[in-house]
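Okay, here's the structure, questions in a sec.
As you look at this complex, bear in mind that one protein chain is not there, while each of the others sits in place.
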Amino acid sequence: MRQDAPIKIGASWRRRTSLRADSLERTERRIAWVLVGPALLWTLAFFVVPFVVMALVSFATRSGKELLFWSLSNYAQFFEKSYLFKGLTVSLEITFTVTLVSVLLAYPLAWIIAERVPKRWQRLALLLAVLPFWTSYVVRSYSWLLVLAKNGIINQALLGMGLIAEPLELASTRTATVIGFVHFFVMLLTLTIYSNLVQLAPNYKRAAADLGANGLQVLWHVVLPLTRPGIMVGAFLTFVLCIGDYITPQILGGNNELGLPQIIMLQLGRRADFPLAAALSIVLMLVVTLAYLACARWLKMDRL
Amino acid sequence: MTARVAIRSVSKQFEAFTALSGVSLDIAAGEYIVLLGPSGCGKTTLLSILGGFLTPSSGTVEIGDKDVTELPPARRPTTTMFQDYALFPHMTVRDNVAFGPRMRGVGRAERRRKAEGLLKLVGLEGAAARKPSELSGGQRQRVALARALAVDPDVLLLDEPLGALDLKLRRQMQDELKAIQQRVGTTFVHVTHDQEEAMAIADRIVVMNRGRIEDVGPPADVYLRPRSHFAANFMGEINMIAGRLARIEGTRIGVETELGAFDLPGTALTAGPLALGAAVAVGIRPEAFRTPGEGAAPLGLGASRIVDCAFFGTHYRCHLAPDTAPGVTLVAHLPQAARPIAGGSVPLQLDATQVVVLPAPVDGG
Partner (left out) sequence: MGKRLSSLLSAGYLVILYGFIFLPVVVLVLFSFQDGSLPIPPFNGPSLRWYENIFADRHLTSALANSLFVALGSAMVACVLGFLAAYALARFRLPGSALQRGLLVAPMTVSYLIVALGLLTCFNALGIPLSLWTVGIGHVVINLPLCFAIIYASMGAHQKTIERAARDLGANELQVMLLVSAPMLLPSILAAFFLSVTFSWDEFVIAFLLSRFDVTLPVEIWNLLRSGLSPRTNAIGSLVFLISVVLLALLEFTVFRRSAKS
C-alpha cells in the first residue's frame, strides 16, 4: 500500500498503522536505552568524569590541602625540571628497545611453531610458550629479580663455569628492566603473531613454493609482507603496555633512573602532589595517542 | 616447454579414507587432459600429487623421463593454477607474473619483458601496474595463468579454474584457455566437475569416481561410448534398460530386453567382450531418439505412449512408456517438429550405433 494513495476510509486506517509503528519504535527505543543505560552511566560516572576531573586538576597547583586553579606550572615543570623530562626519555628508550627486541625474538618463535612444529603439537607448543603468563605479573618480575640477583642463578652459573671472576651487576639496572619486559612481551607477541600467521591463506605459500621459492624466500617475499600489519598491531600493543607499566621498572630497574610511570607514582606517595601526577599522566597519554596516530597512518598506507 | 606425464599405480591414503587407489594414466606431451568427476572422487588429490603438494602412499609419477614422485613443488617442472588464484595481494600484477623468474634469478629487465609478454598473451596488456584487488575475477584468473606460464613449466595444473566465474565468462575463458594451450604447447591437466566444460576443452577426458578412473578418452568417445555406468551417467542423461546377452555371431550381438530383442554391432560392447548369457544393461541417450531413421542402422523399438513432455527450446524432453514394456519409463528428446502431447503415441526409432551395452551394474544401481 502506498503512503500517498489517498482513500478516505483507507487513509484513516493507514494513519493508525503508521502511528502504531511509531509507538512500537518508541517503546523499542525506550527498552534499548534502559538496556544500554547502566553501562553508559557507569562509564560516564567512573571513567569520563574522573578523567575530566583529573585533566582539570592537572591545571592546578597544590598549596597545603588546597588546590589553586588555574596554572600551567605542572606542564612547565615537566619541561623545566630535567628529572621529570628524563622520565619520559627513559621510558621511551626502554619501550623502543623492548618493542624491537621482543618482535625480533617472537616472530621466529611464532613462525617455527606455525610452520615447523607438527600440527598436532602446535596448540601445546603455543600454550607452553605463554604458560608463564599465568604467574602473577608482580611475581613474574620478582622471579627475574631472583634470577638476575648478585647471588642469583645466572651469576652463580657464570662464576661456576669460570666465565667471570666477580658477580655481574645485573639486577636493578636498565638491562634487567628490558629483560623483564622482553620476557613478557615475547609471550604476548608470539601469541598475536602466531594467530596472524595461521590466518594466512595457505595457497599463497603454496603458490610461491610452486613457482620456485625456497623456505626463506617464501618467508621474505610473501609471509612477512602479508603479516606486517599484524606485527604492527602487536608492536603497538607492546608499546602502549610497556610505556605505561610501573611494576617491572620498579622491581627490576633500581633507583638510578626512573621512568615516567614511576615518577607519577612518586608524586602520589609522600608528596601527594596530585596536580603534577595528573599533568604527567596527561603527558603520558598524549605520547600514547601520538603513537596510535602514527601506527594508524602507517597501517592505512600499508593497506593492500 | 612441454613433457609427457606417466602416472603409475598411484594410491593415496588419508588416515581412514582412501582418496586414490591404483590410478594409472599416460598423458602425451602437449595434451589437454581434463580430470572430471564429482567432489570426493580424487581428482584434486591426483592433481596435488602431480604438483608435488602431496606424496602418494604408493606408486610413481614421471614427468618427461624423470621420476618426480618425491620432489617438492619448487623442483618440479609443473606449476599450479589454484582455485582461488592465490595472487600475492601486496604485489603488482607485473611483479606477480615475474615472481617465478625472479626466484630463478632472472634479471630485472628480462623479467619485466617476460611478464609483459605473457600479460599480452592473456589479454591484459595495460594492467601490469595494478594490484590484484583492483581486478575483476576473470582478470585475476588471467594473471594467475600468466604467472603460472612465466616459469615455462612442462605441465600446467589447473584446479577448477573456472568455478568462480559466471556462465558467459566461463564459456569465454574455456575458449581462451584452449587457444592459449595450443599456442604455448604445454601439457595442461585441468580438474573440473562440470562435464560440459570438460567436453568443450579436453583433448581427452578422464572420468574419475571414488579414487578410481572410470573412463578415459576423447570427449566424443566418453560421451557416446562410455565404458562404465558411472561414466555413462556422469556425462549426461542416459536410459539404462536391463537385458541379457542372448546371441554372439561374428561381429554382431543380440540382446534380449523388456523392450524386445536388439540386434546390435559387436562394437556396442564398450566395456569389452562379455560371456554369452551375461546380464547386461543397454544404454541409450535421450537425444538418440531425435533423428529417427536417419542413421545408417535404424532400429525400431515400436510405439510408445507419451507420459509427459516439456519444451526445452532445442527439443522436447519427454517421458515415454513403451507399448512393449509399459512399466519401463524412457527419457527421450523429440525434435521440435514432433509437437508431442501427453497421452499421445510416438514410434521410437534410433540408430543402432548409438547404443552401448554394458555389464549389468553389480549393486543394481
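Letters are used for the chains, namely A and B, taken in the order the chains are written, and counting of residues starts over at 1 for each.
Convention: a contact is a pair of C-beta atoms (placed from the backbone, for glycine too) under 8 Å apart; a residue touches a chain by one contact, two chains touch by 3 or more.
Nothing here was measured: the structure is a model prediction, and the numbers come from that model.
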Message = What shown chains come into contact with the chain that's not displayed?
response = A
Ask   = Among A:23, A:82, A:151 or A:255, which residue is in contact with the omitted chain in the full complex?
value = A:151
Which of A:94, A:170 or A:187 contacts the chain that the document leaves out = A:187
Message = Just checking the interface: what residues of chain A touch the absent partner chain?
response = 28-29, 31-33, 35-36, 38-40, 42-44, 46-51, 53-54, 57, 105, 108-109, 112-113, 116-117, 125, 128-129, 131-132, 134-140, 142-147, 149, 151-153, 156, 183, 186-187, 214-216, 240, 244, 246-247, 251, 261, 264-265, 268, 274, 277-278, 281, 284-285, 288, 292
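In this section, only the chains that are shown with their structure count from here on.
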Mean-CA-position distance for chain B and chain A (Å) = 56
Ask   = Taking the complex as given, what residues does chain A use to touch chain B?
value = 201, 203-204, 206-214, 217, 221-222, 225-226, 304
Task = Please give the residue numbers of chain B that touch chain A in the complex, ascending.
result = 51-53, 72-74, 78-80, 82, 84, 86, 88-90, 99-100, 103-104, 131, 133, 147-148, 150-151
